[in-house]
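Submitted below is the structure of interest, expressed as structure tokens.
What you see is the complex with one protein chain gone and the rest in place.
To keep things simple, chains are lettered A and B as they appear, and every chain counts its residues starting from 1.
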Amino acid sequence: MSDFAKVERPAARETGSRGAPPNTAPEGTITTPPQKPGGAPGPAKVPTRPGDRIFKAMTVGSGVTIVVMIVLIGVFLLIQAIPSLADNESNFLFSRDWNADPAALAFGVLDLLLVTVFSSIFALLIAMPVSLGIALFLTQYAPKRLAKPFGYLVDLLAAVPSIIYGLWGLYELAPALRPISTWLNDTLGFIPIFATGSSNLAIGQTIFTAGIVLAVMLLPIITAISREVFDRTPSMHIEGALALGATKWEVVKTTVLPFGRAGYMSASMLGLGRALGETIALLIILASTTQTFSFSLFDGGDTIASKIARAASEFNDPKGAGAYIAAGLVLFVLTFVVNAFARWIIAGHKEYE
Amino acid sequence: MSTATDLDRPAAAPAFQQVSTNRKTRNRIATGLVWTAFTAALLPLVWLLITVLARGFEYVLTADWWQKSFAGLTSRQFGGGVYHAIVGTLLQGLICAIIAVPIAILVAIYLVEYGKNSRLASAVTFTVDILSGVPSIVAALFIYALWVTTLGMPRSAFAVSLALVLLMIPVVVRTTEELLKIVPDELREAAYALGIPKWKTIVKIVIPTALSGIITGISLAIARVMGETAPVLILVGYNSFINYDPFAGSMASLPLLMNSERLTTNDVGEARVWGAAVTLILIITLFNLLGSLISRATSLKTK
Partner (left out) sequence: MAKRIDVKDLNLYYGKFHAVDQVSLAVPPHSVTAFIGPSGCGKSTVLRSLNRMHEVIPGARAEGKVLLDGEDIYASTVDPVSVRRTIGMVFQRPNPFPTMSIRDNVVAGLRLAGEKNKGKLDEVAEQALRGANLWAEVKDRLAKPGGGLSGGQQQRLCIARAIAVRPDVLLMDEPCSALDPISTLAIEDLIGELKKDYTIVIVTHNMQQAARVSDQCAFFNLAGVGQPGRLIELDDTEKIFSNPGQKATEDYISGRFG
């Protein structure tokens, strides 16, 4: 028996003139059974304590649990989508009709997908430049003392629940946008995206309104990540540019923007992923319609997410629910691809760590 | 007079060259634009908060609002309160946190302290990445497919909590992971060198060091999931009376109440919707404040 493996030190050990009394700590050492002679040396032989073993098992178990969980969920979703897809009389990917009546399933996701992507990209196009401005403002322009409280204000935008954004969009923003949308429709109506759409401009339940609300919701997301990246611009680069007599804007243009470009693009993609999946704000704002989507900002319609939410009460039949689950899978794949792309952009950028 | 002009002329070139007007203008435009962008972000924030308060604040000032439900009231009767929805929101958020927080913290510990570069660790990181991008409506469908259709359980507040768990886990894992990573290795080494086993080092030294940040992260995450609407739409029914049982029956929550009552197109419906909006914002603010207070109380002091 090794001395290290004894639970208590010999009591006879003299207590020295300094230092503590002998260690009689209750937690003893584990002795593993003697190893077979000649066994190959390796980490497996190191004796471990039960506390260590149990704790490690718990952490590994949690890791395995969430991996298994997501795999199982994927499997269950597929299992439930497949019967409905099999009975579907329309082409799921290319049909623009949606009929989830279990007696006569004929549903296609294309129209929903187009509205989803169109409104999200519209929102992103508004949110990207504004977020860039805010991130630059907070990291480079705002007075140092105020940068933090200002940043907190922008973060507050992320704390507002989307249902409140939806209500605000419908009851406040939509009426306020009416003159702008009417003017756009009147003067630029010959361009398809400003053409008269399926939704009543006077009420404003349009993709135009919804996209602007979405854009506001994206601002804090894109800003937060861009800020972090811009803040990591090496001060050597900035000081170097300053030493050459560059103006503030020239400093930003030559150091901060090139350094942060990948992070900003990645942040924008994450924002896009968020926009694609936004549900309740769009459900509230967009007017439901039977017309197909005509690529106008003044259309109503449904995104995949809002369509699913609108139908939540009809989920009692598994066949009908399966149609919506199939649409949900499409949304899942779409957001997955966008998020993967966002991560791919910054993969390998060690300077952001 | 020619001598006078000579005297007026500087003897040497100016020490500081003028920045060209063109460059100055661009600089001014850029500065103006970033200020505008910032203002453009504040405008909707202020507008939104004023809207909510102006339309809803008067209704939350009665004691009934905080103590009663809408039970027994028709959609044309003013009065009652949102106690039933507050209970639902808090209960669903709490159950979610009880399930999600331990798992998330253990996962983060696994990733930082044990996993390192193992295959399982990459699989776990990948899963967390996927989860963090999952839209809440898809998370709700996930749980619907698992809990309701496959396992045959009824729609319930507990199902909502499960969907919220999916949304909360990645947030807490990420926060905790980042915080554990910045705990200096020197502290771990100091503990090992004292003969403290690894698990105790993690539980008693590493986690306490990161605790204040973890608490902030958790309270932000709870505040976030309590405002989610998509899961409650799909996974639980609305009712207007108080239900404390998360496993059975319909249960209101503030977002669900707002979504149901917004279809009541009269003054009563409006009062209920906007009053609930004020209440939800107050609760979310409270959780954010609570988080920063607790984290301040547990943060490391040097004096």
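Just so we're on the same page, a residue touches a chain if its C-beta (ideal position, glycine included) is under 8 Å from a C-beta of that chain, and two chains touch if they have at least 3 such contacts.
Given the structure is predicted, the values throughout are model-derived calculations rather than measurements.
Screening B:A63, B:L194 or B:L263 for touch with the missing chain picks out B:L194. Contact with the undisplayed chain is limited, among B:L73, B:I205 or B:I294, to B:I205. For chain B, the residues touching the absent chain in the complete assembly are 116-117, 184, 186-197, 200, 204-205, 208-209, 211, 300-303.
Keep this in mind: only the chains that are shown with their structure count from here on.
Our note on geometry: chain A versus chain B, Cα centroid distance of 13 Å, whole angstroms. Interface residues of chain A, counted against chain B in their complex, comprise 27, 49, 51-52, 54-56, 58-67, 70, 72-73, 76-77, 79-80, 129-134, 136-138, 140-142, 150, 153-154, 156-157, 159-165, 167-168, 171-173, 216, 219, 223, 245, 247-250, 252, 270, 273-274, 276-280, 284, 305, 308-309, 312, 315, 318, 321, 324-325, 328, 331-332, 335-336, 338-340, 343.
Chain contact summary for the complex, chain B toward chain A: residues 19, 23-24, 26-27, 29-31, 33-38, 40-42, 44-45, 47-48, 51-52, 102-103, 106-107, 109-111, 113-115, 120-121, 123-124, 127-138, 141-142, 144-146, 148-150, 169, 197-200, 202-203, 223-224, 227-230, 233-234, 255, 258-259, 262, 273-274, 277, 280-281, 284-285, 288.
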